[in-house]
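Let's turn to subunit A:
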Amino acid sequence: TDLEVTHWWTSGGEAAAVAELAKAFDATGNKWVDGAIAGSGGTARPIMVSRITGGDPMAATQFNHGRQAEELVEAGLMRDLTDVATKENWKEIIKPASLLDSCTIDGKIYCAPVNIHSWQWLWLSNAAFEKAGVAVPKNWDEFVAASPALEKAGIVPLAVGGQPWQAAGAFDVLMVAIAGKDNFYKVFKDKDEEVAAGADIAKVFKAADDARRMSKGTNVQDWNQATNMVITGKAGGQIMGDWAQGEFALAGQVAGKDYTCLPGLGVNEIISTGGDAFYFPLLKDEEKSKAQEVLASTLLAPATQVAFNLKKGSLPVRGDVDLAAANDCMKKGLDILAKGNVIEGTDQLLSADSQKQKEDLFSEFFANASMTPEDAQKRFVDIIASAE
Partner candidate 1 sequence: MLYGTLAVAALYYLLPLYVMVVTSLKGMPEIRLGNIFSPPLEVTFEPWAKAWATACTGLNCDGLSRGFWNSVRITVPSTLISILVASVNGYALANWKFKGADLFFTILIVGAFIPYQVMIYPIVIVLRELGIYGTLTGLIIVHTIFGMPILTLLFRNYFSSLPEELFKAARIDGAGFWQIYFRIMLPMSLPIFVVAMILQITGIWNDFLFGVVFTRPEYYPMTVQLNNIVNSVQGVKEYNVNMAATLLTGAVPLIVYFVSGRLFVRGIAAGAVKG
Partner candidate 2 sequence: MQKSVSIKDLSLSFGAVNVLENLNLDIGEGEFLVLLGSSGCGKSTLLNCIAGLLEPTGGQIFIKNKNVTWEEPKDRGIGMVFQSYALYPQMTVEKNLSFGLQVAKMPKAEIDKRVARAAEILQIGPLLKRKPSELSGGQRQRVAIGRALVRDVDVFLFDEPLSNLDAKLRSELRVEIKRLHQSLKNTMVYVTHDQIEALTLADRIAIMKSGVIQQLADPNTIYNAPKNMFVAGFIGSPSMNFLRGEIVEKGGKPIFVANGVDFALDGYAAGEPLQAGRKVVLGVRPEHVKVNEDGPGADHHQATVDIEEPMGADNLLWLKHAGHTMSVRVAGARRFKPGTAVKLSFDMGLASLFDAGTEERI
C-alpha cells in the first residue's frame, strides 16, 4: 500500500536519513511516497495542518513531538496508536520515557517518536582555531575568550543563521549551560516570572549578548549554511543541535580530528530530549490504516533506528540498540543519555505560540545590536508570564 509521508527533512544529511526510513518501509511490501516540503518546519507545518483539517490528510507526518499536534489530536483528527504501542511494548523500549509521555494525551498514544534531538551542542572548527593560533576551547567561556583572535583572523567566531528558531534555540542552550537545569525548568515548565526576571537569567542574557557580538557577520539564513561555515573554517563554532553532525559527516569530516563537539557547551553536560515524531492522521481507507500500523512499528524497529539515526546524527529513541558505528560525538551523547542527564526540550514545555514569540524576540535580539540584554530580558519575562 502506498503511504504518503510528509516531512521537512530536505538537507543533505536529513534526506539521506529519510531514505533509510523509506527503505525500511518499502521492505515491508508497502510503498513510502515521499512528501518533502523544504524550508524547515515553519513552512511545512501550516501545509500539513491545512491538509489534515482540510480533510485530505496524508498517511503520516512529521512533527516535533511536543505540543505541536495537540489540538489536532483533541479534534479527533489523529489516529490512536495505543494498540500498536502496547503490542510492541513501546512503554518499555522507549527511553527516556518523557518522549512517549509527549505522545500521550489522555492516556492514549498518538505518535511514534523516531529520534532524540538534543540542542545542547557547540560545534567547533579545529581548522579555524588553528588558523587563529589559539587552542580549541573546552567550554563556552574559553570560546568567548578566544573570539577576538578568531575575529582578527577574519573568522566569524560564532555562526548563527538568520532563521529565527536558531537564535531562540541557541538561547535555550545557553540557559541550560549557564543558569542550570533547575532554573530552566522553573522558567519554562513552571513559567516562574520571578526566576525569569532574576539575576541567574540575567547572566544568560549577558552570555547571549556575547554570542550576539561573536555572531556578527554570519550573513546566512539556513542552519546548514551556518554549519557549512564551521565545516569550511569560515566560522569558529556554532550552537546547534546534533543534526548538524549529519552535515559534518556528509562533508567527510571526522569528529575529534576536523571538528570538536562540546555537549552542554562544555559547561553542563546534558542532553535535551526534543526530537521528531511521526503522527498518523485518521484515515478512512482501511488498507491504509493497516499500513499505518506497519509504518509505526517499522519506524521503531531497531534496525531502522540505527540506520536512520546514524545518518541523521541524532540519538535513537530506544536504549536497546547497538550503535557501534556511532562516532565520537554521538557516543558522548549516548553516554550522557545513559547517565540520565536529560531535560525536556522547549517544544515539549511551551506552546507553539510562546515558542514563536520567543523566536521573534531572539531573532530581533541577535540582529539588533542596540537592544540591551536588560530590555530583552524584560520582554522575555512578559512572554513567560503570558505563556500557557
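Criterion applied: all candidates are chains of the complex that A comes from, given by their letters.
The criterion applied here is as follows: a contact is a pair of C-beta atoms (placed from the backbone, for glycine too) under 8 Å apart; a residue touches a chain by one contact, two chains touch by 3 or more; residues count from 1.
Computed from a prediction, not measured in an experiment: that's the story for all the values here.
Q: If you apply the contact cut-off given up top, which option from 1 or 2 ends up touching subunit A in the complex?
A: Candidate in contact with subunit A: 1, the rest do not touch it.
Q: Could you list, by residue number, the parts of subunit A that touch candidate 1 in their complex?
A: 4, 6-7, 9-12, 15, 18-19, 22, 32-39, 43, 46-47, 50-51, 53-56, 58, 222, 224-225, 228, 247, 250-251
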